[in-house]
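The structure that follows is given in the form of structure tokens.
Missing here: one protein chain of the complex. Every other protein chain is in place.
Right after this comes subunit A.
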């Protein structure tokens, strides 16, 4: 319905991961990403990436979802992957006619490719399928300031509403045969679209503010933590910790 204007690739839920505490998933994802930054050997990174792909398969992620997500991260990567082997000084590893690919440049590009994809995959598996509300509560549980957690919770709640508002505007534009192209007309139309979206959001904000005051909102919600880390969380975190420590040890010892 909205392919022309919006990118739609929100992730699906992960039934096999949902039994774990959201905080465990957040901390594990962060630990994995930091570990990928610390590890220097491309072989260990490759093994880690293979392990994550296997884990993704276990969590029943579809290959299409993984590929679509990883492509997002590649904008930067494409430029660096092409230019690093050409521009980093060093002995040539490969010459294709006049073009020489330097060995340190290739090494650098390979490591970056592995690290970026490993990190993106870790976020996709562990965090992308999580309900934003659950994510917000978990962040508050991890010590993120309450105001920020509230901001995140409210914003996550209203993204769906504002998106509906945007879809209504988009339908109205399509009913008037609007088709986006590279033209001043498109830019003006999209400017008015954003402007109108803002006007409606501001008016909605006033209504919400009044409604919440009517119900006695004084700026605070109690962030009730329903989740309790259980034994399975301990096992999961211990497994991840063992894998990370083993990978870092292997990287430093070899």
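What we mean here is this: a contact is a pair of C-beta atoms (placed from the backbone, for glycine too) under 8 Å apart; a residue touches a chain by one contact, two chains touch by 3 or more; residues count from 1.
Just so we're on the same page, contacts and distances are computed from a predicted model.
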{"item": "Name under which UniProt lists the unshown chain, selected from \"Cytochrome c1\", \"Ion-translocating oxidoreductase complex subunit E\", \"Cobalt transporter CbiM\" or \"Phosphate transport system permease protein PstA\"", "value": "\"Cobalt transporter CbiM\""}
{"item": "Given A:17, A:61, A:116 or A:240, the one touching the chain that is not displayed", "value": "A:116"}
{"item": "Residue ranges of subunit A at the interface with the undisplayed chain", "value": "5-7, 9-11, 29-30, 33-34, 36-37, 69-70, 72-73, 75-77, 79-80, 83-84, 86-88, 105, 108, 112, 115-116, 118-120, 123-124, 127-128, 130, 132, 135, 145, 147-148, 150-159, 161-163, 166, 180-182, 184, 186-188, 190-199, 201-202, 204-206, 208-209, 212, 218-220"}
